[in-house]
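All protein chains but one are shown at their positions in the complex.
First chain written, first letter: the chains are A, B and C, and each begins at residue 1.
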Amino acid sequence: MAEKMALAKAINESLRKALESDPKVLVMGEDVGKLGGVFRVTDGLQKDFGESRVIDTPLAESGIVGTAIGLALRGYRPVVEIQFDGFVFPAYDQIVTQLAKMHARALGKVKMPVVIRIPYGGGIGAVEHHSESPESLFAHVAGLKVVSPSNAGDAYWMMQQAIQSDDPVIFFEPKRRYWDKGEVDPEAIPGPLHRARVVREGTDLTLVAYGPMVKLCQEAAAAAAEEGKNLEVLDLRSVSPLDFDTIQASVEKTRRLVVVHEAPVFFGSGAEIAARITERCFYHLEAPVLRVGGYHAPYPPARLEEEYLPGLDRVLDTVDRALAY
Amino acid sequence: MAEKMALAKAINESLRKALESDPKVLVMGEDVGKLGGVFRVTDGLQKDFGESRVIDTPLAESGIVGTAIGLALRGYRPVVEIQFDGFVFPAYDQIVTQLAKMHARALGKVKMPVVIRIPYGGGIGAVEHHSESPESLFAHVAGLKVVSPSNAGDAYWMMQQAIQSDDPVIFFEPKRRYWDKGEVDPEAIPGPLHRARVVREGTDLTLVAYGPMVKLCQEAAAAAAEEGKNLEVLDLRSVSPLDFDTIQASVEKTRRLVVVHEAPVFFGSGAEIAARITERCFYHLEAPVLRVGGYHAPYPPARLEEEYLPGLDRVLDTVDRALAY
Amino acid sequence: MTVESTAARKPRRSAGGKAGATGTGTAAEATGTAAKATGAKRATRTSRAAAGKGTAEPQLVQLLTPEGERVKNAEYDPYVADITPEELRGLYRDMVLTRRFDAEATSLQRQGELGLWASLLGQEAAQIGSGRALRDDDYVFPTYREHGVAWCRGVDPANLLGMFRGVNNGGWDPNGNNFHLYTIVIGSQTLHATGYAMGVAKDGADSAVIAYFGDGASSQGDVAESFTFSAVYNAPVVFFCQNNQWAISEPTEKQTRVPLYQRAQGYGFPGVRVDGNDVLGCLAVTKWALERARRGEGPTLVEAYTYRMGAHTTSDDPTRYRHDDERAAWEAKDPILRLRRYLEASNHTDEAFFVELEAESEALGRRVREAVRSMPDPDHFAIFENVYADGHALVDEERAQFAAYQASFADAPEGGN
Partner (left out) sequence: MTVESTAARKPRRSAGGKAGATGTGTAAEATGTAAKATGAKRATRTSRAAAGKGTAEPQLVQLLTPEGERVKNAEYDPYVADITPEELRGLYRDMVLTRRFDAEATSLQRQGELGLWASLLGQEAAQIGSGRALRDDDYVFPTYREHGVAWCRGVDPANLLGMFRGVNNGGWDPNGNNFHLYTIVIGSQTLHATGYAMGVAKDGADSAVIAYFGDGASSQGDVAESFTFSAVYNAPVVFFCQNNQWAISEPTEKQTRVPLYQRAQGYGFPGVRVDGNDVLGCLAVTKWALERARRGEGPTLVEAYTYRMGAHTTSDDPTRYRHDDERAAWEAKDPILRLRRYLEASNHTDEAFFVELEAESEALGRRVREAVRSMPDPDHFAIFENVYADGHALVDEERAQFAAYQASFADAPEGGN
């Protein structure tokens, strides 16, 4: 029975369901207990599942991920919260050298079912380190899976699937969409976690995005439609693996591709998508794959973030550029 | 007066010159003192410049980089050694959130002249964590510069320039080339640090590489020449910034581009190069930009590294694929 | 007299503290003894009250009781022995003005002028006491809450608001007042302080460095590494931990099961806990620690035992995780009130002092309000400024693209002219 709820609430419900159905699932992080996390994503969970399942940790991200690895070795399935994107780096060593590689190191004899939740991205007027999009830094690392839902329904189901996965999943939550409401159907049968979805069909150009930028691309497509341009919009949902098949199918139809993400363009996911789709669709493309994203600069102070982030005009501008080829 | 010396020795000489000519230059890291580093790159420096200039540090990479930042704030110019590529991650937080951003955070009022030396790459039959190529993870981060010399002469001069730079420079040393000899001329007038160099002129296809893969590409070009293929080889020297102008000029001539690096292809520097060059040279390219690099898998045990790393056959194979378009 | 921080500062390398050779040995001894309480108990998850009070308070250095009575302390009295009534009034004034500034910032946030504010309410004594212990040539590495220390250093209070307003990410010149930028990533700055102090030692200077951090920060690996580096290199740094009992919603027992000042011994340097709401105690203990640093005796950990009276930041809602009576109990220990009681009992002040201070306070509030309201938004191109000191081709390229893009709006019909 579908219900309308905010994206943050959908994740909360998904965590609740996981805690209910599998006693090995744990939620851990800074302030996830009584406070329910700074975004209230874990609201009420400690009250209902107790301090030994929903764990307020010391303020040490490497420690959080490192102990989560140990708990996974003991058979638990920890869901770890990193409070903000910019605070994942103290844990980066444990994620890259241990979490990502343990399964391979053990020749498959141990599994690492750890989910790392990271509220990410900008647009909320925050101070430094609270608005970054570091997904590239995880996608490059073999052994990790990287996903990001764009809406409440996906948030619910992708979290279920991430927790069920025997691989470590970096789960990027689009924090500026936390309060956006969407349909959640806990009875639905979800598609595969790493499959992209066509969220708007079109013929003239393909816009691809994930997480917070999907909504922007939908708005751009709507605006373009008023000018008679028929854009297809893809919600990638997964950054590693990337669903190149779905992108390719779309580009073979539209022959033009624009990738949009908040992360800096340089070495961003747009680069990988452009490189591979150009290889796969070399004779189909009428224009180079164009990219819209952050600049090669530290995430700026809040009063500049609108200029820094991809916005409607920049997306439309780039669409026009691609169409002009 | 040019002299032939090994790449490791060239860096040693360059560090020695920097220590001699600027009392603010410091060398610090694990085992850099009496031992002279595990590769002997700092051999003899502590003996000649003392323990307060050439500093054996506690075994803590975050501490090494974090204190180097503090020393830079006090006016020093630390050259930090990370013992092996796979051990830079404990320092990643300090590098990404502090070192890279401090200059911008201070609106330019402080500078961060810190060089981080990292012996990187495979091919030496080492155990886990000793053969990785993590340059993408630094190039994506604004505020850092990333370079990698391919030969002794460049190693000498690029180190001089990196130390003189007021920006943090991640200096990737191709460890498997440490023992390769080349001309070093301490009297030469070097070109700009971030400019690529054409190391072999050709007309049929451009091969670009940096660090350890330049030699391989030169060998590939030589082998191809025997089959009548005339390849141009570029040594990028710098990964951030990337010298797209030089690549573009070459590709406008050859119309085909293959990028070679040891790092995994997925989200690697080849992706950025492919994306941008395809945009810049859309009407010139006769084939998609192709990439040769590591697989999306943890760096394998030594007995498999030959299969994992780009080798002559794989490069030539890819060249053939590109030429077949 | 303690001057408003924007005014002229004492010359570098001024006379420094009044410390003799006293203190040191015995203080280290006290630390050693304290360690005896460390042996782990079967039930370690005892209630906070028990942990906080039973074990810890005996070791608390306190020169001024909550009632404003001066307590004798052979160890630390020498460090405030020749303090003048004028200096005492200066400390009082600093605390009052800092609190006023802080309240103004909170209300500016409520009015939408700031995106966020991290209040120091309740921590004035810890910050003013330690801040006033410093010499001008000392160097400070703050967190994001050291508004009182910034005040002591002479940083223009309006400058502190830039990052909370979202016009910059810091932006004052750290070398202007030897006060580093606010650091948000918890614990990072303790390593910068240590490195800076290593540099001071290399230079043969007798300056000291102070690194501020919180009880929560004590868990970060970086803080532990700064203890190791500073001990090994004998760096002249004081680690000043404001244990305000909370790291957002987590009480200190989520970070440690023994008092934090004890952490230092295991790294080979002394730790001491001082009443963080006692400005005299904080002044004395910090001076002692700074003198140790200057004398080449290396690092010290000072734990200022205090309380975060307000929310973590204006985004926080502490009613979700703590009881009001805890706050009420701490109100009785207010740092400003206790110094006022002492000043009044010692006849160091008259009515006029308080009246004038009230007026000065209001003037400060007004000045800050106006400064914030007139703070211009940054130029859009600031995004591309100072990314590198020596430039970067990609930044140049993107700046040019951005300029062209911006210009395209000017051409657009609705852009006019």
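As a working rule, contacts are C-beta pairs under 8 Å (C-beta built on N, C-alpha and C of every residue); 3 or more make two chains touch, one makes a residue touch a chain.
All of these numbers come straight from a predicted model, not from anything done at the bench.
Peer 1: For the full complex, can you list every visible chain touched by the one that's not shown?
Peer 2: A, B, C
Peer 1: Considering the complete complex, identify which of B:P90, B:P149 or B:P212 is in touch with the unshown chain.
Peer 2: Reading the full complex, the residue touching the unseen chain is B:P90.
Peer 1: Of the residues C:T65, C:N175, C:Q265 or C:T349, which one touches the chain left out of the display?
Peer 2: In the complete complex, the chain left out is touched by residue C:Q265.
Peer 1: One chain is left out of this view; which of A:A60, A:L137 or A:L290 touches it in the full complex?
Peer 2: Selected residue, touching the omitted chain: A:A60.
Peer 1: Quick one: which of A:E132, A:D204 or A:D243 touches the chain that's been left out?
Peer 2: Among A:E132, A:D204 or A:D243, only A:D243 touches the chain that is not shown.
Peer 1: Could you tell me which of A:E13, A:E30, A:D43 or A:D93 touches the chain that is not displayed?
Peer 2: Considering all chains, including the one not shown, the answer is A:D93.
Peer 1: Identify the residues of chain B touching the omitted chain, counting contacts across the whole complex.
Peer 2: Contacting residues on chain B, toward the hidden partner: 30-31, 33-36, 38, 56-60, 62-63, 86-87, 89-90, 125-129, 266, 295-298, 300-304, 307-308, 313-314, 317.
Peer 1: Touching the hidden chain in the full complex, which residues of chain A are there? Just list them.
Peer 2: Where chain A meets the chain not shown: residues 52, 57-58, 60, 62-63, 65-76, 93-94, 97-98, 101-112, 142-143, 145, 165-167, 194, 240-244.
Peer 1: Extract the touching residues of chain C with respect to the undisplayed chain.
Peer 2: On the side of chain C, residues 25, 28-29, 31-33, 35-40, 42, 44-45, 218-225, 228, 231-232, 234, 253-258, 262-271, 295-298 touch the unshown chain.
As a working rule, only the chains that are shown with their structure count from here on.
Peer 1: Can you compute the centre-to-centre distance for chain A and chain B, using the mean CA position of each chain? Integer Å is fine.
Peer 2: 31
Peer 1: Can you compute the centre-to-centre distance for chain B and chain C, using the mean CA position of each chain? Integer Å is fine.
Peer 2: 41
Peer 1: Two-or-more-chain contact residues of chain A, please, as numbers and ranges.
Peer 2: 62, 86, 89-90, 128-129, 266, 295-298
Peer 1: What positions in chain C touch 2 or more of the other chains?
Peer 2: In chain C, the residues touching two or more other chains are 168-170, 185, 221-222, 387, 392, 394-395.
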